[in-house]
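Entry: chain A
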Amino acid sequence: MTPTLTLFLTISAALFSIGLLAALSRRHAIFILIGIEMMLAAANLNFVAFWRFSPQPQPPIGVMVAIFSIAIAAAEAAVGLALVIAIYRHYRTTNVDQLDQLQG
Partner candidate 1 sequence: MSDSLDQIFVRGKQMLLSLLAGAPDWVIQLGSSLINIFALLGVFLTLFALMSVLERKILGRIQNRYGPNRVGPFGLFQPVADGIKMLIKEDIVPVRADKVVHFLAPIMIAATAILALGVIPYGRNMTPFAIDGGILFFFAVGSTTELAVFMAGWGSNNKFSMLGAMRAIAQMISYELPLIITTFPVVMVVGALSPDAIVAAQGGYVLGAVPHWFVTTPWGAAAFILFFISGLVESNRTPFDVPEGESEIVAGHMTEYSGFKYATFFMAEYFGMFAISGLAVTLFLGGWHAPIAGLQFIPSYVWFFAKLSALLFVYIWLRGTLPRTRVDQIMNFAWKFMLPMAFTCIVAAAVWHYQRRGLAAWLWSLAVIVVVYGALSRLIDTRKKFATRTYRFAE
Partner candidate 2 sequence: MSWIVTNLWLIPAAPLAASLIILSLANSRRSAAAGLAIIGQIAALALSILAFLPTLQAPGYRSVHNFTWFTFGEQTLRIGWMIDPLAAAMLFMITLVSLCIFIFSIGYMAGDKNFNRFFAYLSFFSAAMLGVVIADSLLLLFICWELVGLASYLLIGFWIDRPSAAAAAKKAFITTRIGDLGFFLGILWLYGGSGTLLFYDGGNGCLEKAGLLALGASATFVALLIFCGAVGKSGQFPLHVWLPDAMEGPTPVSALIHAATMVAAGVFLVARVYPLFSFGAVDGVTPSLTVVVLIGTITALMASLIALGQFDIKRILAYSTVSQLGLMMVSLGVGGVAAGMMHLIAHGFFKALLFLGAGSVIHGCHHEQDIRKMGGLRRLMPISFLTYAIGMMTLSGVPFFFSGGWTKEEILHATVHWHVSHIPHYLMLAGVVLTALYMTRQMIYIFFGNRRAASENAHESPPVMTLPLIALAICSIALSVVLTPAWPWLHGYLTGEPAHFDIALLVQPMLFVSLALVAVGIGLGFVMYGKAGREDRHRTAETDPLEHVQPALFHFLENKMWLDEIYDRTVVAWSRMAARISDWMDRHFWDGLVRGFGGLGQLFGIFSANFDERGINVGVDETMTGTRGLGRVMSAWHSGQIQTYLGIIAVGMLALLILYAWLA
């Protein structure tokens, strides 16, 4: 008995929701970044799983997408953390519900 695609999708769904949880319910900007990273990872997991379970893809598209999205995620993390630091320099906080300058 080997794990089926459903199981992988379930795992990635769980991971996604955990990421969402982190992004939604924590006040610290870095937590939000962590959550977003997790969601991205879940998506990657999906891609790779679909690649693995599809009959012989040529070329390995899922893997490629995963690789690229990892690269993009790295860039995103770098810029995001830079932003966090810059914000911290300005407002002396990274607590996102104090960062509501755009409030209408």
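Picked so that all candidates are chains of the complex that A comes from, given by their letters.
Operating definition for what follows: contacts are C-beta pairs under 8 Å (C-beta built on N, C-alpha and C of every residue); 3 or more make two chains touch, one makes a residue touch a chain; residues count from 1.
Quick caveat, the model's predicted, so the values are computed rather than measured.
Participant: Which of the candidates 1 or 2 touches chain A in this complex?
Facilitator: 2
Participant: Along chain A, where are the residues that touch candidate 2 in the complex?
Facilitator: 20, 23-25, 32, 96-97, 99-104
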